[in-house]
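As you look at this complex, bear in mind that one protein chain is not there, while each of the others sits in place.
Let's turn to chain A:
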Amino acid sequence: MTDQRWPAALAEARLHVVSGKGGTGKTTLAAALALALAAGGRRTLLVEVEGRQGIAQVFDTPPLPYAEQRIAVAPDGGEVRGLSVDAEAALLEYLEMFYNLGLAGRTLRRMGAIEFATTLAPGLRDVLLTGKVKECVGRTVGEDRRGGRRVPLYDAVVLDAPPTGRVVKFLDVTKAMGSLARTGPIHSQSEGVVELLHSSQTVVHLVTQLEDLPVQETLDTVDEIREAGLPMGGVLVNRVRPSRLPATALTGAATGAGLGAGLRSGLEAAGLFLKDEEVDGLVSETVEHAERVQVEAAVRSRLDAAGLPQLELPELTEGVDLGGIYELAELLREQGVR
């Protein structure tokens, strides 16, 4: 099992797309993954595409501009850069590259012309966003001392993608291109995007929690991803809480049967002489916990049946702050992320 959690195929990928149901911690885990992959002196890029400034919030930095900048340093010298891609800026970048608009670009933007153009064809937005991601994955720098070959600037790019409901549509660039002209610079670049997204350089990870709906949505999305011919990566199971109860006590505990009396003497042995309502409170907390553990076991077996690499991240009871991201990154490393 240990080696299956992060198989070679995942280790070789350079573009890690992270999606998940809203509220499951997609951005947090994308950030932790970028940090984990940066360990050992590597350089990674964390990209967001929905203009939410989620990266800045997670790393506690000022809002990111449309430019790659350093947002975190990995413990042993690696580096994470962050980028917030926005479709309008990406379109302007294109226009400037191919049509030399100069300063007028800003005026066009102010007039709403750029927004209008990206709105005219909803597919164009996705093509522009994924196009920028591809450009980052493919960018090379300097020269390899030995072979004189240029090397990729980023060892890995982690994309904080739209949530599960929209992610396959977002990544299905071929379909989006159908609504655009069949020639021209954006078209040819999009062909490169399609190639990258369907190659072994890319993997799509899904973040979930051990609850009914998120797991169902994850399984549905796995099917969609496979149908679209995109390479499925791992499932990142977030906010796993430890089962505190001895396995033998679990079934009984879920009903609350026989918890009270035995519990009281146990508590007294620990020097805790509690009022009845206190003991009742502890019992009801325990019942809730036991019920939840049972639900978790049931959804876990459904998840296991999908046969995907799984990584687990615990619930950080004190909440996720910058330190929490480092903790999660380390836990990912321990489970084989490299």
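We take it that contacts are C-beta pairs under 8 Å (C-beta built on N, C-alpha and C of every residue); 3 or more make two chains touch, one makes a residue touch a chain; residues count from 1.
In the analysis below, contacts and distances are computed from a predicted model.
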UniProt protein name of the chain not shown, from "Molybdopterin synthase catalytic subunit", "Sigma-70 family RNA polymerase sigma factor", "ArsA family ATPase" or "Cytochrome c oxidase subunit 3": "ArsA family ATPase"
Candidates A:P75, A:G266 or A:G323 - the one touching the absent chain: A:G266
Touching residue (missing chain; options A:D76, A:E195 or A:E288): A:E288
Hidden partner chain, touching residue among A:L124, A:L219 or A:L313: A:L124
Interface with the undisplayed chain - residues on chain A: 21-24, 27, 50-52, 54, 57, 94-95, 98-99, 101-102, 104, 107-108, 111-113, 116-117, 119-125, 163, 165, 179-186, 211-213, 216, 241-242, 244-246, 249, 253, 259, 262-263, 265-267, 269-272, 274, 277-286, 288-289, 291-292, 295, 315, 317-320
